[in-house]
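Report on the structure given below.
A single protein chain has been omitted from the complex, and every remaining protein chain is retained in its original position.
A, B and C label the chains in the order they appear, each numbered from 1.
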Amino acid sequence: MIKVGVVGGTGYTGVELLRLLVMHPQVSLEVVTSRAEQGMPVSSLYPNLRGHTDLCFVEPSLESLSQCDLVFFATPNGIAMQQVPDLLAAGVKVIDLAADFRLKDPAQWKQWYGMEHACHELLAEAVYGLPEVNREQIAAARLVANPGCYPTAVQLGLLPLLEAGVVDPRSLVADTKSGVSGAGRQAKIDALLCEASESFKAYGVSGHRHLPEIEQGLTAISRARGHTTAPELTFVPHLTPMIRGIHATLYASLTQEVEDLQALFEQRYRDEQFVDVMPAGSLPETRSVRGANLCRIALYRPQGRNRVVVLSVIDNLVKGAAGQAVQNMNIMFGLNEKSGLDMVALMP
Amino acid sequence: MIKVGVVGGTGYTGVELLRLLVMHPQVSLEVVTSRAEQGMPVSSLYPNLRGHTDLCFVEPSLESLSQCDLVFFATPNGIAMQQVPDLLAAGVKVIDLAADFRLKDPAQWKQWYGMEHACHELLAEAVYGLPEVNREQIAAARLVANPGCYPTAVQLGLLPLLEAGVVDPRSLVADTKSGVSGAGRQAKIDALLCEASESFKAYGVSGHRHLPEIEQGLTAISRARGHTTAPELTFVPHLTPMIRGIHATLYASLTQEVEDLQALFEQRYRDEQFVDVMPAGSLPETRSVRGANLCRIALYRPQGRNRVVVLSVIDNLVKGAAGQAVQNMNIMFGLNEKSGLDMVALMP
Amino acid sequence: MIKVGVVGGTGYTGVELLRLLVMHPQVSLEVVTSRAEQGMPVSSLYPNLRGHTDLCFVEPSLESLSQCDLVFFATPNGIAMQQVPDLLAAGVKVIDLAADFRLKDPAQWKQWYGMEHACHELLAEAVYGLPEVNREQIAAARLVANPGCYPTAVQLGLLPLLEAGVVDPRSLVADTKSGVSGAGRQAKIDALLCEASESFKAYGVSGHRHLPEIEQGLTAISRARGHTTAPELTFVPHLTPMIRGIHATLYASLTQEVEDLQALFEQRYRDEQFVDVMPAGSLPETRSVRGANLCRIALYRPQGRNRVVVLSVIDNLVKGAAGQAVQNMNIMFGLNEKSGLDMVALMP
Partner (left out) sequence: MIKVGVVGGTGYTGVELLRLLVMHPQVSLEVVTSRAEQGMPVSSLYPNLRGHTDLCFVEPSLESLSQCDLVFFATPNGIAMQQVPDLLAAGVKVIDLAADFRLKDPAQWKQWYGMEHACHELLAEAVYGLPEVNREQIAAARLVANPGCYPTAVQLGLLPLLEAGVVDPRSLVADTKSGVSGAGRQAKIDALLCEASESFKAYGVSGHRHLPEIEQGLTAISRARGHTTAPELTFVPHLTPMIRGIHATLYASLTQEVEDLQALFEQRYRDEQFVDVMPAGSLPETRSVRGANLCRIALYRPQGRNRVVVLSVIDNLVKGAAGQAVQNMNIMFGLNEKSGLDMVALMP
């Protein structure tokens, strides 16, 4: 049994992580921290956990956390980078579900997150936890930066095209739609039911923090195959009136004739258990992955013109956050990658 | 491994049953029938099952079904009663998720369901599958009538009061609210998103089929304790704009002083794994049982007056249908009652 | 043209009032106050008002408000009672959409609202603004206490029964369901889309502020007809996952045979333009009054037993708040009661 701690278990990513961990057959959940809620039973805040855990929230402390084999950070940005060095020094592995270790360039981090990075030296060591790209490095990592939700859906949708070098890397458009849980469990007017339901809007059009993360990832993918032009993405996120789910609609211009796009994707993900390339003509729905650690993808080339359309859906809280974190844990600890992640999506 | 068949797997009850069965560690799903969809892979209709089953829908036939240990009927009312006698004769056990075997009186069945009952002789034998009331009979049964969704929520909420004989059995009111999945997966105008969302309405006020089922159950409960007045219920169901979930708000007039209502309920359900009497002052939310086989209950006595209010919530597709059916299966086959049913509700 | 001011125009009641006022043919909107948003154009906060008003929020001041013929308070409870005496003294009429002047007994007000009432002397003068009960007093009033949303739906549903004296006044149950806009435009976790959608729950079961208001109103109605037993109501409010709408399901036990309940209601509301007694067998939907100043009612007597069920629906922001306030204004200023209120509900 892997002894696991969760720092910051009160948000939506936190509770989803707890849901997965209490059902995981090889995990022993040891400690869940929350400064604000310390002393309260976890199941008082999240009644779905009644009967599944007796833990109470405790104040975060190195002492309790360092008894764990692995600590997940489900904290706001800027918290993990304060505490990770001590935990690593104590021999504890870390998966950060926030953004602290996602960007490699501390200057870029400061620009997008508005604060100085607290441990530049770990940025190079941290492995970007997208298993479909970095599985081997994850297996050997002490510190994994769990990808953002949009970056997961967008990168998995575009990477076969970029690896194959068949699209113009400057033609990329990602029109993404997210359920409201992406905004977190915070008391904000914008996320009220009366503001966010029965309406649809774009946000962050002039610049969203996931843009540099995606472009960094796409550039790495592209360079690894020897392509020299840096990918450039127009990224427009939208809020859609539902709780869970991301739908990324991706556009790219072909630079050469591709015989069989469908086969290109199927081959790329043949051995991946959490990426499902659907049959040609499919229309993936976000609900088909609700609660499941899965990215479903479909491909189109409308009117036979030279623009490819990729549809990519995930549950933002699972493959876009907590599920991918558990997948990374499974890889880091040599478990079956599907362990604790083999659930069927809830539909309807 | 129990060999299991599902007749009529295309509705919401059917797909929820399939979700639970493919994840059940002691079940081998052998056959799923659908006249309309025969030949189609089950996972084409329900993409959440992609990767979890390779079965295709087949035409229902005694030959294929009689190789099963147990057959579930998730068919419209009036189908199971045609086929059950042959299956029982072939040594196959049956759980009917429709209404065919719920009412004991064939005349009453005809009155409410508008057709002659096809096998009067089995009505007496069939066991009403509410484990919290009839666990022993279920264990010994060949044929279980799985309760309706409203009847489950209402009976579990009222039975401690009726067993204790502390309320006037003619004072009962059940104001119930159901998500739209209760209407099934049928192309009906009323259940369109544009008709049913952003609105709330009552329906079936002059008489709903679950009324005789509930009154039959409450009467049995009451009589078993020697109470002679037959319970009389005012039952008003409502449609609430969400997919899953039933919230029953139950009212009853106390006929005597009860020292501790909370204790009365806690004691009654002390050994029940799928009924959660919440702490005093709780407000159960339907989402806290979404996807889980659980009834959560809370009690109030507003202003200290003599009217008790019971709040009782279930997921209509789980504890109100497919989950309770699996619970009954576990009991019938001597398995751990929680086997395959130990999942955490999906929240948010 | 009536010169009108609105104090506290940033909440949902406020914006709905502004929507109605800018379209009202006999109203000139002079001033909208908000301490928090002063200087901001009203249409920046509420883009639906772009092109309909150029007003900016201003700080509330007696000077600007006293130039109005009428001031509406759409403020939190406890604000209006501070400012109303000065306005009345300046000859300005007032309609308070908050609770400050709804209860007649200052001790009861303190008990339920947690603060000392600031102007006991006005409690007697204030007219409770339910036009279907108090039309004449409203016409003559300087100060109108606009009823709460639940109290409007519940009282209009019960009053024909109580006036006729045909039900047991101690048998009353009001099981009410409200859309989330009833919680106001405040950043509260409970009202987030991810908390309140796809779920249903009761709240305030042990005691809700609208209970004393309703019981006060029902008692007045009852006493006016010479009935001596004070009505006693079990009141259980619920939150339903939609924006607008209240559905009250009301239960009462008949104490005598009533020949024609339908006729009783139709006669009572024959001359009322904003109460629609629907044909027998109807099932009023909240969406049928969305955006409209209307209460629709239907009646049942299930199984011919002695319990009456009344279904009563309103839009909580219109007939339950802003629309009723405009109706009261029309009455106070001798306008056609329908002026500015003759819109068709938005459906679907």
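Throughout what follows, contacts are C-beta pairs under 8 Å (C-beta built on N, C-alpha and C of every residue); 3 or more make two chains touch, one makes a residue touch a chain.
Quick caveat: nothing in here was measured; it's all calculated off a predicted structure.
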Answer for the absent chain's shown contacts is A, B, C
May I ask which residue of C:G114, C:G207 or C:P348 touches the chain that does not appear here? C:P348
Among A:A89, A:A187 or A:A202, residue touching the chain not depicted: A:A202
Touch criterion as defined above, residue of B:D96, B:E198 or B:D276 at the omitted chain: B:E198
Using the touch definition up top, pick the residue from C:V31, C:I243 or C:I297 that touches the left-out chain. C:I243
Applying the definition given at the start, please give the residues of subunit A touching the unseen chain. 173, 175, 177, 179, 194-195, 197-203, 205-207, 211, 232, 234-236, 238, 240-245, 247, 249, 251, 281, 283-287, 290, 300, 302-303, 305, 307, 309, 311, 313, 348
Mind listing the subunit B residues that contact the chain we can't see here? 12, 180-181, 185-189, 191-198, 241-243
Residues of subunit C touching the missing chain are 12, 15, 19, 22-23, 46-52, 181, 185, 198, 243-244, 276, 278, 282, 284-285, 287-292, 296, 342-348
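Keep this in mind: only the chains that are shown with their structure count from here on.
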Whole-Å gap between the CA centroids of subunit A and subunit B: 37
Separation of subunit B from subunit C, taking each centre as the mean of its C-alpha atoms, in whole Å: 39
Residue numbers in subunit A touching 2 or more other chains? 12, 181, 185, 198, 243
